[in-house]
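Encoded as structure tokens, here's the structure I'll be asking about.
All protein chains but one are shown in place.
Coming up: chain A.
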Amino acid sequence: MATDWRPTASIETLRERARLLAEVRGFFAARGVLEVETPVLGHGGSTDVHLASLSLAATTPAGRERLWLQTSPEFHMKRLLAAGSGPIFQLARSFRDGEVGGRHNIEFTMLEWYRPGFSLDALIEETVALIRQVLGQKSGGEAGSLRRRRYRELFREALELDPFGVELGELRRLAGQRGGLDMGDAARDDCLDLLMSLVIEPTLGREGIDVVVDYPASQAALARRHRDPEDGEWVASRFEVYLAGLELANGYDELTDADEQRERFAEDNAARRQLGLPEVDVDRRLLAALEHGMPAGSGVALGIDRLIQLALGKTSVAEVMAFATPNC
């Protein structure tokens, strides 16, 4: 068999991609957000249980060290915020092991930006504005309308269950039934994730942009938590943006408390030990930066490859990348 050396994106698509990236840079330049470049390697990695980090051994002045390929530029960018950078954005190469498919690639480009002083609502508005500008007139109709959907509401509508109140046994049964697999010993969030991915996600963003808010507090990751004003339930201060069934962006009202951050890192690594997953080195420099003080504000990560895919009417991220992982 001949070795397939050709790009996974056509040259014409790469021209379009470059034009869209210029559009993104123009968007932020007009708003006074500084473009930065941070390392893809770091001494700490993401401890998130559901992200698989890649690491490598490098020779540095400190000797032979283990460095982590970043799963997003978050930690370095937060250190810039703590150092007084003001609003910043980055088109950052990010790496997540094992993630290959129509919507995933081990190495991909994350558009991430931080807005000190912005409320979550203000950042939602800016994220939607960016998406609309990149999509341009082409998808103007589809991206024209905007709905705000509460996580709990989505589950009630699609599955007639309250994701916060439902009894675990009942949730496992339903998740197993919908997925056609045994979820008998699955954790609560894994059941919710499965139902979200299989049942709810495909219906989102079909008539416009859907912004999902008020996630369970257990899915806060690096977001603050707040009490739902309606019923006092703890929820995560984060949002996700969906269009055409694709998850495009994930935004947080950023956690700035060093102690809570340290605790969540430790919880993650404890969970990793329990699941038999490798532990990840905690980013001590991020913790030190948070101790120094990071301005309160919101930040969002957007999968720019997916947005370009939608803008160009392609069916997979591989078609908008010069060389997707299977072909790299």
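The rule is simple: a contact is a pair of C-beta atoms (placed from the backbone, for glycine too) under 8 Å apart; a residue touches a chain by one contact, two chains touch by 3 or more; residues count from 1.
Heads up, the rule we're going with is that contacts and distances are computed from a predicted model.
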Task: Complex member absent from the view - protein name from UniProt, among "Elongation factor P", "Peptide/nickel transport system ATP-binding protein", "Ferredoxin--NADP reductase" or "ATP synthase epsilon chain" - done: "Elongation factor P"
Task: Residue of A:Thr13, A:Gln70, A:Asn250 or A:Asn269 touching the missing chain in the full complex - done: A:Asn250
Task: Option touching the unshown chain, where A:Met196, A:Val211, A:Val235 or A:Leu255 are the choices - done: A:Met196
Task: Residue among A:Gly84, A:Gly102 or A:Pro278 that touches the chain left out of view - done: A:Gly102
TODO: In the full complex, which bits of chain A touch the chain not displayed? Write them out.
DONE: 48, 50-51, 98-104, 179-181, 189-190, 192-194, 196-198, 201, 219, 221, 240, 247, 250
